[in-house]
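One chain of protein is taken out of this complex; the other chains stay put.
Right after this comes subunit A.
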Amino acid sequence: MTEVQTAPVPRRNLELLLLLLALCVGGAAFFLVGSATEDNDSKNFLIQMGIMGALALIIHVLLRIFAKYADPVILPITVALNSLGLAMIHRIDLAKGTSQSSRQLMWTAIAILVAALVLWAVKDHRILRRFTYIALLASIVLLLLPLIPFLGATINGARIWIHVGPFSLQPGELAKITLSIFFAGYLSSNRDLILMAGRKVGPLQLPRMRDMAPMVIAWLLSIGVLVVQRDLGSAILFFGLFILMIYVATARISWVIIGLLMVVVGGVFAALTMGHVERRVNVWLNAFDPEIYQARGGSAQIVEGLFGMADGGLFGTGLGGGSPYRVPLANSDMIIASFGEEIGLIGVTAIVLLFMLLVSRGLRAALGARDTFGKLLASGLAFTLGLQCVVIIGGVTRLIPLTGLATPFMAAGGSSLLANWIIIALLLLISHNARRPMSGIVGPTDEIATPSTSRLKDRKAVTNQ
């Protein structure tokens, strides 16, 4: 795998500067929301931004201590996205008289503190490799938790929630992290075997059947999530993650083709046999049909979102100037449509670019990482963020059928916020490892499993002498 490096410089001051700019963006959003809607509690935005700033500063200081060479733009982008989301949730609250934003702020605080804990406790991502199979076990447990009677709950037709005291959590959100750790650990140990064996058919090198087994298991797991929990978004996410990671590990296009074929087979099967998938595809294709618009669980949500974005146009109605609250779930699934209405195409493009830059920094950390496990983990985590954005923003803009994935850092919802901040903490650690200067000592656990084939080749070289 490729390794790309630049000269190491810490750049923590740049991070602080960008962080201030990011907080300014969030503060300006809050200020505009307050001034446009005649919010009587004008001190509110100062308090919200003060809390956000203090939390961001905790991470910044921790990075100065534990991960001096971490990527300087990851944290500011995340803080900007998170505070924009908070401002929009606050704006919807004002229109609807709900109090989601204080809940979201509390979850942001919990998520950032957990991320700080991860930074402090993990320090070096290579430790996580030891937990490869524990991570697999944890993923399975997390995915099965909502199915336990009394603990699990069905909300909006998907059985992906559990109740813990006053909170409801989506354990599947955390499963995307543990699954990334498992895939990265498994593939970094076995990639040579998967890479070497197999028949060649034309330009494609086909993998052996028994190397296919984990992929088939991942496929069955995704289908299982789809059938049992009725959660289309997570199924797409898990399987996409696996295809990507095996492609990154082996650089074989045949895996991608096989994976996409499996997606097509599974997708057609699901669309034909499962009611909820069939309905979503129908809603997507015939959104403007009056009958489907008026049906229960029909296309009203998507179409109202599209009308809102059309109303916003290029410059938007201004924060607090539109009526995004008319769309169901305007502060979670449809939050991008709310932004589209209020800050227009220009603003939403900036948000999408911020997501893209975040993903690109994650992939950059993967390129720079010096161990296979770190490379795979960083690309898997970055891809998880990216795929979530594609699935939900694509769904809201009717590019693909709408499925309920959370917009990272923006949508109201604690579990998603928590999981995504942990992802950020891990990416920061891997980027620190990738960018810091090389010392004379390398980690003792790196790639001890030498591929048996290259060993044979070397032996021939020895005996020839």
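Throughout what follows, contacts are C-beta pairs under 8 Å (C-beta built on N, C-alpha and C of every residue); 3 or more make two chains touch, one makes a residue touch a chain; residues count from 1.
Everything that follows uses one rule, which is that contacts and distances are computed from a predicted model.
Student: Could you check which of "Ferredoxin", "Metallopeptidase TldD-related protein", "ATP-binding cassette domain-containing protein" or "FHA domain-containing protein" matches the UniProt name for the chain that's left out?
Tutor: "FHA domain-containing protein"
Student: Pick out which of A:25, A:95 or A:223 touches the chain that's been left out of the picture.
Tutor: Within the whole complex, the residue contacting the unshown chain is A:25.
Student: Which residue numbers on subunit A touch the omitted chain?
Tutor: With respect to the unshown chain, the touching residues of subunit A are 4-11, 14, 18, 21-22, 24-25, 28-29, 31-32, 35-36, 68, 72-73, 76-77, 80, 84, 315-316, 318-319, 321, 343-344, 346-347, 350-351, 353-354, 357, 361, 364, 370, 436-444, 448, 450, 452, 454-459, 461-462, 465.
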